[in-house]
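The complex appears here without one of its protein chains, the remainder shown in place.
Right, chain A next:
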Amino acid sequence: MKKWLQKGRLVSLFAMLALLLMGCGDPTLSALIPQGEVADKQFQLMLISISIMILVLVVVFVLYAFVLLKFRKKKGDTSTPKQVEGNHMLELLWTVIPILLLIILAVPTVMRTFEFSADAKPASKNELSIKVTGHQYWWEFEYPKEELITSQELVLPADTKVHVELSSADVIHSFWIPSLAGKTDTNPGDKNKNYMWFDTGSKTDVVYKGKCAELCGASHALMDFKVRVVSKEDYKNWVASYKAADGKSSANANGQQVFEKNCLSCHAVGQEGGNTGPSLTGFGDKDRVAGILEHNKENLKAWIKDPQEVKPGNNMPKVNLSDEEIDAVSDYLLGLKLK
């Protein structure tokens, strides 16, 4: 039995080490590679708690291994072990030590909890604030001061504190950019707005991955979004060109006709069009089709042709378009570039 146990322990030890060495994931996605102030402080909290917990684990495991090896029944031993009732000193010890450890953990916990909530609502009008609305299964981002609405892709200046107001158009979603900040839910109903803030970090021209973390229906797994952090100057230019953009910036006139006839009732381009679907302004510059597919014409055509196949349960209807029309409208959309 002893051999078995040792083997088991060795195997699991190596398994753990191997996993530790596997690295900490994708730097644009992992909470273990924080890129902004909030994610960084959250990572520090993780480190504090993990350290305390590993300390506890080591104590328990060492004691445990010792007991298991030392006190196994020996062959032929028929004596009766001493029946011990307990030991007040020991029991007091393992009540008091955990209390102390938890106090050490509780202090930064409460501090950070208040800190993250204190600055959630914007203090001055000069800071960047955005309104996030979750839809099944896409994200709408409104920049109230800049007066523009975009979707699926959040463009932000580097080294900036961003205040976020969250709400939902349908069911509960949860807004999460692991490498910049932890998540906050989007609740339906005007009274249920949530506020959070995060810092965009110092890296520029980087695209962080965002996720929906709360089960929201059939395509919950596909409700991804992107956060593109650019330099402050690029950001200014982006805002200007985004506001100047309209549906005529694409060269494909044929596709434009098809789009205006079939798609404009839901999707806005520039200042025109409906808002039940994501805004398609500057679609040609986006990182992904439908938030998940690689940004190319083939994928865009497949998406328009049968939206349910790509994102099951989403609200985009299957529009009756011929193959030529799909081809044209795809060209048109991919031609919608800013500047």
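Criterion: a contact is a pair of C-beta atoms (placed from the backbone, for glycine too) under 8 Å apart; a residue touches a chain by one contact, two chains touch by 3 or more; residues count from 1.
We take it that contacts and distances are computed from a predicted model.
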Protein name, per the UniProt record, of whichever chain is missing from view ("Cytochrome c oxidase subunit 1", "MinD superfamily P-loop ATPase", "2-hydroxyglutaryl-CoA dehydratase, subunit alpha HgdA" or "Tryptophan ABC transporter substrate-binding protein"): "Cytochrome c oxidase subunit 1"
Looking at the whole complex, which of A:222, A:304 or A:336 touches the chain that is not displayed? A:222
Touching the hidden chain, out of A:127, A:185 or A:234, is A:185
At which residues does chain A meet the chain that is not included here? 1, 4, 8, 11-12, 15-16, 19, 22-26, 29-32, 39, 41-42, 45-46, 49-50, 52-53, 56-57, 60-61, 63-64, 67-68, 71-74, 77, 79-87, 90-91, 94-95, 98-99, 102, 105-106, 109-110, 112-118, 166, 170-172, 174, 176, 178-179, 181-185, 187-195, 209, 211-222, 292, 312-313
